[in-house]
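With one protein chain held back, the other chains of the complex are shown just where they sit.
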Amino acid sequence: MIINHPLLGPRDSQEFTYLGDASLIDRPDWQAEDAVDRFYDYLYERENPAGEHRELWFHEQGDRSWLVVTRNTLTHEITNVELARDVARARGRGK
Amino acid sequence: MHNLAAITPLGGANAREDRIGGITIAEKPDRAMASLATRMGRDGDVAKAAKKLFGFALPEPGRMESKGDWAAFWTGPGQWMVTAPFVSHEDIAPIVKAGLGDAASITEQTDGWAQFDVDGSDVVDMLERLCPVPSRRMKAGDATRTSIEHLGCFVLCRVTGESFTVICPRSSAASMHHALSVAARSIA
Partner (left out) sequence: MSQINRISGGQIDRAKSLNFTFDGKSYQGHPGDTLASALLANGVRLMGRSFKYHRPRGLLSSGSEEPNALVELRTGARQEPNTRATVAELFDGLEAKSQNRWPSLAFDAMGVNDKLSPFLAAGFYYKTFMWPKAFWEKLYEPIIRRAAGLGSLSMEVDPDTYDKGFLHCDLLIIGAGPAGLAAALTAGRAGADVILADEDFALGGRLNAETFTLGDASGADWASATVAELANLPNVRLMPRTTILGAFDHGIYGALERVSDHVAVPASGKPRQTLWRIYTKRSLLCAGATERPIAFDNNDRPGIMLAGSLRAFANRWAAVPDRQVAIFTNNDDGHRTATDLLAKGVRVAAVIDTRADAPRMADCELLAGAEVIDCKGRLGLTSITVRLAGGQTRQIACGALGVSGGWNPNVHLTCHQRGIPVWNEALAAFVPGTNPVGMSVAGAANGTFSTAAALATGAEGAVRSLADLGFKAKAADLPPAEDAPVNLSPFWYVKGASRAWIDQQNDVTVKDVKLAHQEGYRSVEHLKRYTTLGMATDQGKTANMGGLAIMAEMTGKSIPETGTTIFRPPYTPVPIAAFAGRSAGADFRPVRLTPSHVWAAEQGAVFVEVGMWKRAQWFPKPGETHWRQSVDREVLATRQSVGICDVTTLGKIDVQGTDAAEFLNRIYANAFGKLAVGKVRYGLMLREDGMVMDDGTTARLAEDHFVTTTTTANAVSVYRHMEFCRQCLWPDLDVQIISTTEAWAQLSVAGPNARKLLQKIVDAEHDISNEAFPYMACGEITVCGGLRARLFRISFSGELAYEIAVPTRYGDGLIRAMVEAGREFDAVVYGTEALGVMRIEKGHAAGNELNGTTTALNLGMGGMVSKKKDSIGSTLSEREGLTRDDALNLVGFRPVDRSRAFVAGSHFINKGDAANAANDQGYMTSVAYSPNLGHTVGLGFLKNGANRKGEILRAVNPVANEEVEVEVVSAHFVDPEGERLRA
């Protein structure tokens, strides 16, 4: 596959390492009342969509950016690639 | 002056140079290198201080710049590798740190890597057998990280179509040299 890196353009997916669902960005609050349940859901409860999937890829043999790649699991069509750091900030993550 | 002898990444007292067909493969231990990473929110300060220290603006993604003793290539968002002659800049990290102050994190990288200059009119044919980046389309000053023989490497284009530098992890210098040599022989 080819991943169109937002900074470096098209790169062979062989240069990347796959992690999984981009929802791993949304790490729960450790001080929440039901923190254990929330962490359990965060870590183990995943959608397995037949279709569009947002997922985390690490450009390990490249610029070491984590990317959020929107990929269709049926066709492998990739419709969007973003820097994970930008996505994380947009989802309210900071310090 | 200390009394420890240095060896090259290939384990010799002197840098190795091989000529295979029209291609020269030369080990280059004579470049000092440090990484430069911008601290949070300090991009402007880094740009200014770097310009002053190196004499050029830090390069854009995928590019390398050089002037006088200094060269720099982009390695990641807000990150660069900076190189200078080893003989005059062996202790490169404090030198760069002095110029950048607390706007950037500087780490000595000189001996983390092995550098090979590969030159020759067929050098692109050789690189095509080693890495997925489009070396035939790379122009002088293009610099990128990619994978060669399962190793994360930097490939820098010094002269379009003719001169490149391959920078690989130092511990794998022998494997990289073998890969470069085999590829050179297969097109010789």
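The chains carry the letters A and B, assigned in the order they are written, with residues numbered from 1 in each.
Rule of thumb we're sticking to: a residue touches a chain if its C-beta (ideal position, glycine included) is under 8 Å from a C-beta of that chain, and two chains touch if they have at least 3 such contacts.
What you see is a predicted model; the values in this text were computed from it and never measured.
Enquirer: By the contact criterion defined above, which parts of chain B meet the unshown chain? Give residue numbers in ascending order.
Expert: Touching the chain left out of view, chain B contributes residues 1-9, 11, 29, 35, 37-41, 79, 91, 102, 105, 107-113, 128-134, 136-137, 149-151, 169-176, 178-179, 182-183, 185-186, 188.
Enquirer: Even though one chain is hidden, which residues of chain A still touch it in the full complex?
Expert: 1-2, 10, 12, 17, 19, 24-25, 27-28, 30-31, 35-36, 39-40, 42-43, 56, 58, 60, 64-66, 75-78, 83-85, 87-89, 93-95
The rule is short, and it goes like this: only the chains that are shown with their structure count from here on.
Enquirer: Which residues of chain B touch chain A once you look at their complex with the stated criterion?
Expert: 61-62, 74-77, 79, 132, 144-147, 152
Enquirer: For chain A, which residues are in contact with chain B within the complex?
Expert: Result: residues 7-9, 11-12, 14-15, 60-65, 83, 85 of chain A touch chain B.
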